[in-house]
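Left out: one protein chain. Kept in place: all the others.
Our next item is chain A:
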């Protein structure tokens, strides 16, 4: 049993309507996703908006109800009702996407960062203050800022306050939902570097959710690509970027803008080729409903969603 194992996770949202507002159908936001992460690694979940990557992350931490499937964290089944009271919840924390809306504007930094501490640890006022100052220092903010309000900080600083809150309880797993997509490139670099540093320092495991493949490539050891609630490909970062097998992955990789203007023509041709292939062979990669098939292993670390034959 690994560190985090997700088995055949399904999250369906009901569509209500008709007589008595009964459930008439369901949105299959996550439709049978399995993956596992080793401790200390970074696992990237990639996909377009609406592919279910955020829902997967939120289901793991318990913010979305799970329709079916199991989530094992260090061997404990988080979906088992008996384990509801288990303190594993404090070992899993989340960094949210938008640092402008994930911090309460009416609270001071000390209250924001100390909130998880107040839930789980009984500290005196003085200890708490000391702990928060220590955490802020760890994320590179001056301890004087504990009495400030979120609006007094820049985007990158706010995101670091969010990180300070996430690491307050010394979690083992952090779910980072697009942690840098609201930030400028230079600030992105700062937050990403910082996330790597604390990962080493605290032996953290990340579930890194992003649509930016450049960043995912930089951060992650393993990657899962999602499309319409299902996996289309999974593998080591090298597998995905140097040897993408599924047409959807190829299309994503081709869409990354190349930083070198010399490759512009080549890139354009490559993209057109992939687009043509995508249109021609769409039906051989997806079933009648336009969904991906089940994953098939093609090497020890690399699995692709391909139909049974072909």
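Just so we're on the same page, a contact is a pair of C-beta atoms (placed from the backbone, for glycine too) under 8 Å apart; a residue touches a chain by one contact, two chains touch by 3 or more; residues count from 1.
Methods note: contacts and distances are computed from a predicted model.
Set against the options "Cbb3-type cytochrome oxidase assembly protein CcoS", "Formylmethanofuran dehydrogenase subunit C", "ABC transporter ATP-binding protein" or "ABC-2 type transport system permease protein", the UniProt name belonging to the omitted chain is "ABC transporter ATP-binding protein".
Set against the missing chain, the residues A:70, A:107, A:211 or A:236 yield one that touches it, A:211.
The omitted chain makes contact with just one of the residues A:25, A:38, A:127 or A:197: A:197.
Residue A:141 is the one among A:29, A:141 or A:204 that touches the chain not shown. The missing chain lies against chain A, touching residues 48-49, 136, 139-142, 144-145, 152-157, 160, 184-190, 192-194, 196-197, 211-215, 217-219, 251-252, 254-262, 264, 267, 271.
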